[in-house]
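Only a portion of the chains appears, each positioned as in the full assembly.
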Amino acid sequence: MEKNRFELGIETLEKMFPAEALEGMKKMKEISPDFWEMIVGFGYGELYPREGLNLAERELVTLSSLITQGAFEQLDVHIRASLRVGLTEQQIKEVIIQCSGYAGFPKAVQAMKVASVIFADEAEKANK
Amino acid sequence: MEKNRFELGIETLEKMFPAEALEGMKKMKEISPDFWEMIVGFGYGELYPREGLNLAERELVTLSSLITQGAFEQLDVHIRASLRVGLTEQQIKEVIIQCSGYAGFPKAVQAMKVASVIFADEAEKANK
Amino acid sequence: MEKNRFELGIETLEKMFPAEALEGMKKMKEISPDFWEMIVGFGYGELYPREGLNLAERELVTLSSLITQGAFEQLDVHIRASLRVGLTEQQIKEVIIQCSGYAGFPKAVQAMKVASVIFADEAEKANK
Amino acid sequence: MEKNRFELGIETLEKMFPAEALEGMKKMKEISPDFWEMIVGFGYGELYPREGLNLAERELVTLSSLITQGAFEQLDVHIRASLRVGLTEQQIKEVIIQCSGYAGFPKAVQAMKVASVIFADEAEKANK
């Protein structure tokens, strides 16, 4: 059953993250296999697949929490995931703007810069 | 035009907050009329009425930011607002559970306690 | 197996927390049975029983994290747990003093006040 | 010389805090004499008496840091100190309003409530 939780986590991860981002995240497996199991099993096997909020709504929560705590490196992969689970670039910008009032402008400014790099990246890929 | 921004803010506030909560918030007007104008004009006149995310989605962002920064007194009024703009009790619980992974369990536990008091409050009112 | 994780969590909880503190924590079961299962299964079934650090060392980590994030209500129950898993009052005070340099004096002062109430409480119980 | 640092700290404390606030702070001496010595010797013996910023300017820094980290209990005594070292009520309100943009509105709202209780308190004393 523990194994099923892990398998469900891998499935969720593959649904949410683009291949390159997932590749980067999988490096954790070598650093600490235990921690990797926890991230996959608990984070993506228990939290994200829960009912009540869909993946796009859960990413609204995740993005807001990451911006508020200033975790900009994790914000990068979760903005990429947000686009895959159905949030638009406009919606992501609105999350950041809404956060300016709650977490302050400095964190919102920093988040907008992170987002703009990803959006430029995506535009470039789309044009190829 | 400045005045319109303020009027729009008051309108949004009345849509979002139950009467008693709004009454409490309006005490700010006497403490600092300037700050009250800013809260109404900027917060509820500029941020909340923006397009791209509806009020329920904006409250997902607000709740997550408040939980992450441990602002539990403001969380109280925004959980009440969340119920008015269409989030269900189950969805609010899911926001808190999702935050446990991102902001840590201590803040999620504290948030769940705040929510439970409000939900009991609402149940009591509904039973009258 | 999932069930074993939960059972192990309950066992750890009973080892760590005095009866009254545990009673307070168990109220979460009624607020959100799912979240309670997560706290017990993940927190006390997966994290605390891990090898590499014993329970007293894990509480050094927990206390430091709670002080740094200003989670003083959770700090209360974890100071009580710390005394049960082998930390002395002097060691707990030293954790707080050490945190003054890393998380700033305001949080350390607040933590020392929380600790002093618990230590007075324990002294009173011991004198009965 | 260590003793002089402590004596200078006591002198600074007496200059900065009204008698009742100081009485409350001195309770730390019984909880942890070592920590009290550190607060007095380092905080008020080394930091506040430094040149380059006067006490009023140092309180601008302190208030802003306390609001940003949500340390509202310490904010209370430092607002009282601010009034003693020369900041006006209007200036303190402006610190809070300025912080709304940098630390977010929830913390600024909470800080304004703390301030308003103190200002009412002071007005009452002045009227006696």
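The first chain written gets the first letter, and so on, giving A, B, C and D; residue counts start at 1 in each chain.
Assume a contact is a pair of C-beta atoms (placed from the backbone, for glycine too) under 8 Å apart; a residue touches a chain by one contact, two chains touch by 3 or more.
Remember, it's a predicted structure, so these values are computed and weren't measured experimentally.
Asks: So 4 chains are in place, but how many copies does the full assembly in this file really have?
Replies: Full complex, one repeated sequence, 6 copies overall.
The working rule: only the chains that are shown with their structure count from here on.
Asks: Computing the C-alpha centre of each chain, which chain sits at the greatest distance from subunit D?
Replies: Chain A.
Asks: Find the geometric centre of each of subunit C and subunit D from their Cα atoms only, then give the gap between the two centres in Å, rounded to an integer.
Replies: For subunit C versus subunit D, the centre distance works out to 30 Å.
Asks: Just give me the whole-number Å value for how far the CA centre of subunit A lies from that of subunit D.
Replies: 40
Asks: What positions in subunit B touch 2 or more of the other chains?
Replies: Residues 43, 65-66, 69-70, 93, 97, 100 of subunit B each touch two or more of the other chains.
Asks: Would you mind writing out the residues of subunit C in touch with subunit B in their complex?
Replies: Listed in rising order, the residues of subunit C that touch subunit B are 28, 31-32, 34-35, 38-39, 43, 65-66, 69-71, 73-74.
Asks: Per the contact definition, I'd like the list of subunit B residues that touch subunit C in the complex.
Replies: Spelled out, the residues of subunit B in touch with subunit C are 70, 93, 96-97, 100, 104-110, 112-113, 115-116.
Asks: Help me check something: in the complex, which residues belonging to subunit A touch subunit B?
Replies: 42-43, 47, 50-53, 57-58, 60-69, 90-91, 93-95, 97-103
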